[in-house]
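Can you read through this structure? Questions will come right after.
With one protein chain withheld, the remaining protein chains of the complex are depicted in position.
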Amino acid sequence: MKGIKKRLQEGETLSGCWLNLGSSLTAEIVGMSGFDWVLIDLEHGAGEQQILLHQLQALEHTGAAAIVRVESFQKERIHRVLDLGAEGVMCPRIKTAKEAEEASKGVHYPPQGIRGVAKMVRATGFGLNFDAYSTGIRENILGVIQIETREALDELDEIAATDGVDVLFIGPADLSMALGIYGQLDHPLFQEALGKILDAARRAGKATGILIFNPEDFRVYQDMGIQLIACGSDATFVAQGARDLAKNLNCMKKTSLPKSR
Amino acid sequence: MKGIKKRLQEGETLSGCWLNLGSSLTAEIVGMSGFDWVLIDLEHGAGEQQILLHQLQALEHTGAAAIVRVESFQKERIHRVLDLGAEGVMCPRIKTAKEAEEASKGVHYPPQGIRGVAKMVRATGFGLNFDAYSTGIRENILGVIQIETREALDELDEIAATDGVDVLFIGPADLSMALGIYGQLDHPLFQEALGKILDAARRAGKATGILIFNPEDFRVYQDMGIQLIACGSDATFVAQGARDLAKNLNCMKKTSLPKSR
Amino acid sequence: MKGIKKRLQEGETLSGCWLNLGSSLTAEIVGMSGFDWVLIDLEHGAGEQQILLHQLQALEHTGAAAIVRVESFQKERIHRVLDLGAEGVMCPRIKTAKEAEEASKGVHYPPQGIRGVAKMVRATGFGLNFDAYSTGIRENILGVIQIETREALDELDEIAATDGVDVLFIGPADLSMALGIYGQLDHPLFQEALGKILDAARRAGKATGILIFNPEDFRVYQDMGIQLIACGSDATFVAQGARDLAKNLNCMKKTSLPKSR
Amino acid sequence: MKGIKKRLQEGETLSGCWLNLGSSLTAEIVGMSGFDWVLIDLEHGAGEQQILLHQLQALEHTGAAAIVRVESFQKERIHRVLDLGAEGVMCPRIKTAKEAEEASKGVHYPPQGIRGVAKMVRATGFGLNFDAYSTGIRENILGVIQIETREALDELDEIAATDGVDVLFIGPADLSMALGIYGQLDHPLFQEALGKILDAARRAGKATGILIFNPEDFRVYQDMGIQLIACGSDATFVAQGARDLAKNLNCMKKTSLPKSR
Amino acid sequence: MKGIKKRLQEGETLSGCWLNLGSSLTAEIVGMSGFDWVLIDLEHGAGEQQILLHQLQALEHTGAAAIVRVESFQKERIHRVLDLGAEGVMCPRIKTAKEAEEASKGVHYPPQGIRGVAKMVRATGFGLNFDAYSTGIRENILGVIQIETREALDELDEIAATDGVDVLFIGPADLSMALGIYGQLDHPLFQEALGKILDAARRAGKATGILIFNPEDFRVYQDMGIQLIACGSDATFVAQGARDLAKNLNCMKKTSLPKSR
Partner (left out) sequence: MKGIKKRLQEGETLSGCWLNLGSSLTAEIVGMSGFDWVLIDLEHGAGEQQILLHQLQALEHTGAAAIVRVESFQKERIHRVLDLGAEGVMCPRIKTAKEAEEASKGVHYPPQGIRGVAKMVRATGFGLNFDAYSTGIRENILGVIQIETREALDELDEIAATDGVDVLFIGPADLSMALGIYGQLDHPLFQEALGKILDAARRAGKATGILIFNPEDFRVYQDMGIQLIACGSDATFVAQGARDLAKNLNCMKKTSLPKSR
């Protein structure tokens, strides 16, 4: 546990990075790079549960807290990644307060939630610290839900007020797609939606987060009070790095081939 | 087969990139990025044979030819990666012509070599094109040996003349370490060694290659006649990308924390 | 993309094969064997998502398009296999038009569907061709739903008319089981159901498909206008090949053992 | 342990099959098909040690004994596959009696051999039957060496006489390649070599084996007294089955495409 | 198939053990240790489907029957583990008879259930014994549902009476948590719930099961008529064994360090 929930509550802005490659090696490299948190993406990333285990193990000694995005708000998926030791869970495409509540119930043991109890799991140090873990879930485990559909915009206050929802995370790609203005984050419709989300979060005393595509936007969103700001991914670093370098090298190739070696 | 051996013979300079992460996903991403070849590194990289299979499969449809660096000049390792479909093999730390010859024998079937025959392997299209493959090894499979020890410098002409050695590849890190001037590639000792290697290759009618750390050096080495020039790796892209970005984002963080959310 | 949707629209009959072994190697072998498409089976096959990635990578350079059968019509599973690069999705046991519509919505981005957007995935060339991919989904991605329950027979026209349903695929084993005549494909009940499905598809202008157990039936079903015809599987090839061969060899064994060597 | 060594000593001819796919699933399928033994090929097959473990586990309940071909005669590789539970080891390309002896020493504990002792391994039932295993190695573990080089033909009697060599296994592809008559198994040179090998084995009281490509040859080689006769592989079954079926189906395709659906 | 369903019907008490490590090796070790059955836990354990295949293969030759706990009562997950060869399925957190019925329907083919038919799967010997398997499901496959929520206590008779429910399995950790008395198995509330479950099972002629934490409780629960009694797990053996041993060794360390070596 790296204490990101507490740091959020104390008002810090936390930089994050996506992990899409399903690789424990790139998880470790990124985890050691200075980010406050990483998002292991099981919704659109290439990994799955077996690799998630290795990624969480690899991240343990690094400075980055691990939030795992599951592909829905199913409680079975949520408790699975928590049992493996995730410090937070992100649920995509939450449309209603009821869905938000279901997601939240998957995080917490009864009576607050309906998560099944298992002592001998990685999250509890394989039983070494079950009591500390189980009593500390409320203080330590971050519940993140994504606002990225039209439906969610109509129920923002109820979603934000849901017990166990700690962060409203804006999914810019999906949200702009849902608004019919894909990728136009400067569009008034997007800005309006953004404002409504931030207002609802503020009213409910919850934090907000966003994934940005341009590092320079960090300042902009930070100034809006968004605290969980992610940028880039292990896959992007490889793609961008490789394409830039190949282009660079190939440009230097002699156009007229030497006649002989 | 992407024909890199032929392209070398026709005098082209070919840009390459290292693959260290043992990931078929980053192999595919890098393979689609514009490099002429990639080096899958089983000497210092994180992968192993099972992943190599997946990497070679993932690279098949890309523009990059796959050379595999095995960890020695053992024939057992060489024929294994060739059976899986590698277009070239790189053997590190070759010290003598005898070692170079052993490496070469591992590439070729008798009577030239001692490679075992197996028809139903990936390299032959699982038997679909065994005849074409077996008769074409000499034209298609690239034999690369690394010059990176003191001993090799004393036997350069014999090594270069070895039948089946197509490329003398300079390992700058190891070679400079061996010369007692680690990392000082501008040092006269390194430059002298470099010159001797290029001369020996030229005398034997063989190509040369090098791994460079600064993309700008591409021009320098190309002008020397080096044709196989690699720069960067999937691991480096992630490490560099993540560290730069995290630093960038963290610098933008507000130093004085907001009092309340 | 191998263009099977277009080929279907142009009236071609396309031969296919099942992949049950969860092996990227047999995927590649079968993919190179001459079939127009393969079905990677995540409903009853032995593989899972991590292997699916490797199978899709291995199939890329072959002539066979990859359709993936997920185990339900859940949108989370559908977009996952599409993100990984499947050219089509097959959803089993569709019982109603509502289920067919849900399946279809999982394939398409808003406003037609509810698939989440992710740029840096294998399907888009890791971002290299996101625009072409996203605008081409309608033309390129094949939506296949299976008709294999009694309930579906009562709602055939509505199912066939569902936007995004491109192929009604007959599951003979399940359908005959549902009709209480398991395996009796000549039974009037099965033939009647078959006729109704083909009629409904014709009325809606959709293609049909079937899995056959006897290669000779290819002609029969082709003559009925069925275009997507699969036969055999990698698992079957091994089982049949091994059993026939072992029986053959063992029959040749000398019954009276030699007395001494 | 399936007792193949004893069955060989009693004069039985034993049918076998190659496993090249590195798949525990095809290992189990083939193991249940009626063969007396299977050869898990780590020399030219696609698998590696981790999969070998799963293959050996999957084969345990079947009727087929597992012989593992390692890629050399290194003792480190031999004891590894034995520790994992192989019933026999095949060493390829043995050229001299000295190499045969080294291979044999890797199989046996001191004083006969130099194999390291480990109690808690799969071969001993994880310690449950260490005593039975260690005292029974001589009776139960089959030592197979391959004769497939010119050098070996010159030292046949010494090789055959080597303690711990139980079977001289003829590698027809490599042997004919070494003799300069690749694939011509009817060639007098091959037949002569074959005769010499069988004679040497007979003189030394050892069994012989061969891999055949045509099932009908089983009778021929059995009549020569060869007892360990393998044919086919899981990879071949897939390749042959898929290619034959695809060709069959595609031939039935209508050449003139229907005008409309 | 190890016949545990029949043994239960004949009144035997069967000892079991949990498998949490997602390891085919520990599965095999535990399977050979004398337990009548093992529970491969996909709800809270570390494994997933690919490893499940290897675990089931490894357990085949041992004396322990394999029951797999899936994470819900979804039919898709149930038929998947059955196709792979599980002898029983355990569904956690069943709250109503309707859920129990859904779980049961996932086990059986039509008309009793809605499980899809697949011949070429591990469960049927890859097609070798499909008829025996499909007709024997009722006699051989064990349907276990867990009673561990408050809701289930209100519908016990209906749940117990559900066709296809063979065993009501008590989850003591979750049940005591649900009752607000976590871990207090001697608490009257827990004892009362226990009594009600046993009564309901008896009335419906069904068996019961429980996971115990103290081996000595085996007698107590056996005397109550509980027949499926599990204790321990592969993860627990490692954790307990390692912690006890480390503590033991470290206590023997000399407190005053020797001055020199």
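Labels A, B, C, D and E are assigned to the chains in the order they are written; within every chain, residues are numbered from 1.
Note that in this section contacts are C-beta pairs under 8 Å (C-beta built on N, C-alpha and C of every residue); 3 or more make two chains touch, one makes a residue touch a chain.
Quick caveat: nothing in here was measured; it's all calculated off a predicted structure.
Participant: Among the chains present in the display, which ones are touched by the chain that isn't there?
Facilitator: In the entire complex, chains touched by the missing one are A, B, D, E.
Participant: For the full complex, which residue in B:161, B:177 or B:204 touches the chain that was left out?
Facilitator: Once the missing chain is taken into account, the touching residue is B:177.
Participant: In the whole complex, not just what's shown, which of E:4, E:29, E:65 or E:177 touches the removed chain?
Facilitator: E:29
Participant: Even though one chain is hidden, which residues of chain B still touch it in the full complex?
Facilitator: Looking at chain B, the ones touching the missing chain are residues 20, 22, 43-44, 46-48, 50-51, 71-72, 92-93, 148-149, 171, 173-174, 177-178, 180, 182, 233, 235-236, 239.
Participant: Mind pulling the chain D residues that touch the left-out chain?
Facilitator: Counting only chain D, the missing chain is touched by 48-50, 53, 76, 79-80, 83-84, 109-111, 114, 116-122, 126-128.
Participant: Taking the full complex into account, what residues of chain A touch the chain not shown?
Facilitator: Contacting residues on chain A, toward the hidden partner: 24-25, 28-29, 32, 53-54, 57-58, 60-61, 122, 125-126, 128.
Keep this in mind: only the chains that are shown with their structure count from here on.
Participant: Is the C-beta contact count larger for C-D or for B-C?
Facilitator: When B-C is set beside C-D, the one with more contacts is C-D.
Participant: Once you find the CA centre of chain A and the CA centre of chain E, what distance in Å lies between them?
Facilitator: Computed value for the inter-centroid distance: 34 Å.
Participant: Which whole number of Å gives the spacing of the CA centres of chain D and chain E?
Facilitator: 40
Participant: Find every residue in chain A that makes contact with two or more other chains and list them.
Facilitator: Where chain A meets two or more other chains at a single residue, that happens at 22, 46, 48, 50, 235-236, 239.
Participant: Touching pairs of chains, which are they?
Facilitator: In this structure, the chains touch in these pairs: A-B, A-C, A-E, B-C, B-D, C-D, C-E, D-E.
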